[in-house]
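One chain of protein is taken out of this complex; the other chains stay put.
Chains: A and B, in written order; residue numbering restarts at 1 for each.
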Amino acid sequence: MSASASFPSQSPLPEPEAEAPAALDVAGAATSSPDVVLDVRGLKTYFYTYDGVVRALDGVNLKIRRGETLGLVGETGCGKSVTAFSITRLIPDPPGRIMEGRVLLRGSDLLWGLDKEARFKEVGKTGRYKIRRSYRRIQEAQRRMMAVRGSLISTIFQEPMLALNPVFRVWDQIGESLTLHRLPPTIDAMLAASTAAPELPEAVDRLVDAALHKDLPRIRAVSKEIGQLTGLPSLATEMFYAVRNPNLVGTEAIGREVQRCLRRVPLSGLQRSYLQRRRRIAELDQTLRRIYMTEMKEGKPDRRGRGFARARRRAVELGSLGYRLPGIRRHVKRPLDSELFWQAVGLLESVSIASPAQVASSYPHELSGGMLQRVMIAMALASDPEILIADEPTTALDVTIQAQILELMRALKSRVGTAILLITHDLGVIAEVADRVSVMYAGRMIETAPVRELFANPLHPYTQGLLASIPRVDDPNKKLESIPGSVPNLISPPPGCRFHPRCPHAMPICKEQVPPTTVEAPSHTVACFLYHGVEDRN
Amino acid sequence: MASSNGEGSALPARGRRPNPRLDQMKRTWYLLRKNTLAMIGVGLLVFFAVLFVASFFYHASATTMTQYCGTYYSGYQFYPTSVCQNPICTYPPGSLPPVANCYLTDPNNPSFVAPTFSLSPFHLGPLPFGSLSTDPGAPVFYNMFDGIVKGSEWSITISVAIVAVGASVGLLLGATAGVSGGLVDEAIMRTTDIFLSVPQLLLVLVLIIVLEPVSIFSSLSGRVAVLIIGFSITWWPFYTRIVRSQVVVVREQKYVEAARASGAGTGRILRKHIIPNSLFPVFVQIALDVGSIPLIIGAIIFLGVQVWPTPVFPEWGSLAGASVSSQIVGDLFLGGVTYYPWWQLFFPGITLFLFAISVNFFSDGLRDALDPRLRR
Partner (left out) sequence: MQLWVYVVRRLLLLIPILIGVLTILFGIISALPLTDRIAAELGTGHGGRPITPQIPCTNTTASAPIPSVSSNTSLTTPASTSALCTNPDWQPALDKLGFNLPIPVQWAIYVYNGLTFNWGHTAPGSFMSNLIGEEGKSLPVTTVLSWYLPFTIQLALLSLLFILVLSIPLGNYSAVFRNRPLDQGTRIMSFSGYALASFLLASLVLIAAVELLGGATATVCGSSVFNLVYGSWPFQLSTCYPVTSYPWVGTHVFAPTSPTGFPIVDSLIHGQWSLALSVFSRLILPALSIAYLSVAGILRYVRNSMLEVMNQDYIRTARAKGVPESSVIRKHAGRNSLTVTVAVLGLTFAAFIGGFPVIEEVFGLDGIGKVLIWSILPNYDYGMIFGTTILFTIIVVVANVMVDVIQAYLDPRIRLG
């Protein structure tokens, strides 16, 4: 049940630090202001490898407000991705371990129960430690995370070519997101849909007419109307693409096509019962999720609630085993698959993909990087999450595609209003999309400010160095500046302020103590001994 | 410090040049040591190596012995049941069914009376009859311990020889295929596919059967040669495939490109870069194969093919195979288990098992230690 490992070098436990720990309320609950969606406090993640303990994150603090885009900048290896993955606990637990910290989302601490999952025991007096992990608790923690992943926090990753499963088609993968998080409303719509509306036949005629005249705006408007009339919005998408098929010539052909689409609406009894079962299971899943969130909020396990929910779910699942028989399975799954397909197409439309039906039925290896990144964005937004974590979304793409994706992200920002945690090493991307910026160095957050403020008035020497090193087109005589030295080894980082070996303004105190985070200007904080503002107790 | 070669050497004047290969081997050894099973394998292998060396100095002795009497069953198997009360027994050869209190005689040589067996602690059980061989070329052994010790000589030698030949041929062809590419590559790989389509056991069987009547192959060394040839023909495709896939990976590496750019010829690249870096999976496979060859020889003997000049030969697989011929399994159930010479199956079987296990543990540990994907 537990594993032990023994490590060669220093103490793996967090050092007692000079910095005051992140301030917490007596009640332990979030005291952040109500429009803060995500509040990360004192996050420490270490990796235990054969070469030593990598202190990837050593006390990271973050706050994201509703609807804002927070950029997380830093060099490669400074811990940006680790921060993102620690938030949703995607850190692989044999080498990695989240040591301590709180991640508050809607009042629930996602890292609740951390201390009970592993025990550190000193081996003799060698300074080595053995870790005993309780795999059971770790597994429970991962199950809790399923309440959050995908539904409240979605993530998109760096290399879209590798991040999608090569054996499933695109619509299948987007459909998986929809199935996990949006199934009850989808099924409700499907069950309630009907072709009985009296205005329908006339609308169909209008659609056919519009299609004959290739009047795109009208086609779209009328198909949307039909979608509303039947109660199935995905029909709008389907018809829009169906009637635009150039092979259809003549009123009759188009009319038949429209009728074919409409045939998807009525459901047989078997299909209805299957969908009702699926809906029941999805509801129970949502109940489980709510229970998990409550557990994390109140800080105590609710085994009974969980047990009941799981048992009920298992019962319903057992009851629906009959639907797996070969002939029946295809029949009952077909309407749901079509619905998911067209919803996926709709989502792909919303991320500006041309010919989305084509893309939806392709395999990932048949598509280009830029296209796949849009697919990933569509997939992430399918469940309408509160936060979107974007881990270097444009790094693997070339510049022109990058520009398109950034444009897309800006549009989505204004349209959907999701909070975004944008991780990148490219300051240009930050400038385009972010509202506020946090700069990370060697596992610590060293400066945070609104975007313009940071570019106009960088306080930390590292930030100054970063900005100075951007080559400028308008000053051809300027030498290319760079920050001397290289990124520290996170196994044995420099004591005190981790930047001090490379800092042009280093002082003796920088070697000894970790600089506290101080507020220098409204919502501009920095961690440097050069500044003496009020300590940031948040 | 000035260097003497006039080129401006980049080597430090003192101290060793860091040798990455040595470091890798040290690291591999460190990882191997942490793996308990692999260390068990290494220990057993050391034991077998010692056994192998000892076997060359070992002489079976048939000194103070006690005569056994028992039943004569199924051809040449003799199952002793007790120590003889009468020191002399006779048994007319050729008569069945089994009669108690028979003698031990050599059906090929009716005037021969077998020596009796010593009761020394390393007895391990009386031998199968045919090992008192009259073939001048075949080695003589008297009891199962002799059989095992002498067997190590034969088993290990033959396995190593087969694997050496197979691996060399495979290495050569695989490297050629990997480096040449194009038509040569295709041709070699298609040939490999063809050979891999014929089941191993069958190919070896057919070869042995076909080569038997050829007269140069009827002496002991001839038989050994037939075995080695037969197995090598079956085995080289595996190595070719492994080597080729490794070579294809290595040849795309940057250091090969760099070497070529600085003017190295194909031979030099092959020798210094490609082959050394492709060898590791081959070592793993060699270790595995050495363990499984005696098992296959046993299977062939089990099926009744006369691989050796005598019916019973001290080679682990042969001993095991001869002891469990299908007739015996049937006889077991007709006559019951009481007359079964279990030691003839058990000791060779255990030796085979331990040998195969030891190489398997070792090669498995080696593979895990060398695999970069397992994220140590």
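Points to keep in mind about this one:
The rule we apply is simple: contacts are C-beta pairs under 8 Å (C-beta built on N, C-alpha and C of every residue); 3 or more make two chains touch, one makes a residue touch a chain.
On a predicted model such as this, the values are computed, not experimentally measured, just so you know.
Between the chain not shown and the residues B:T176, B:T191 or B:S245, the one that touches is B:T191. Check B:L22, B:V46, B:V206 or B:V249 against the missing chain and you find that the one touching it is B:V206. Note that of B:V169, B:A259 or B:I357, the residue touching the chain absent from this view is B:I357.
Residue A:S154 is the one among A:S154, A:Q271, A:Q373 or A:T394 that touches the chain missing from this view.
Across A:M146, A:L191, A:V416 or A:A431, the single residue that touches the chain missing here is A:M146. In the full complex, subunit B makes contact with the omitted chain through residues 37, 190-191, 193-203, 205-207, 209-214, 288, 291-292, 295, 298-299, 302-305, 317, 320-321, 324, 326, 329-330, 332-333, 336-337, 345, 349, 352-357, 360-361, 364, 371, 373-375.
By the touch definition given at the top, subunit A reaches the unshown chain through residues 3, 88, 90, 94, 135, 139, 142-143, 146, 148-151, 154-155, 157, 159, 162-168, 176-177, 180-181, 363, 365, 376, 379.
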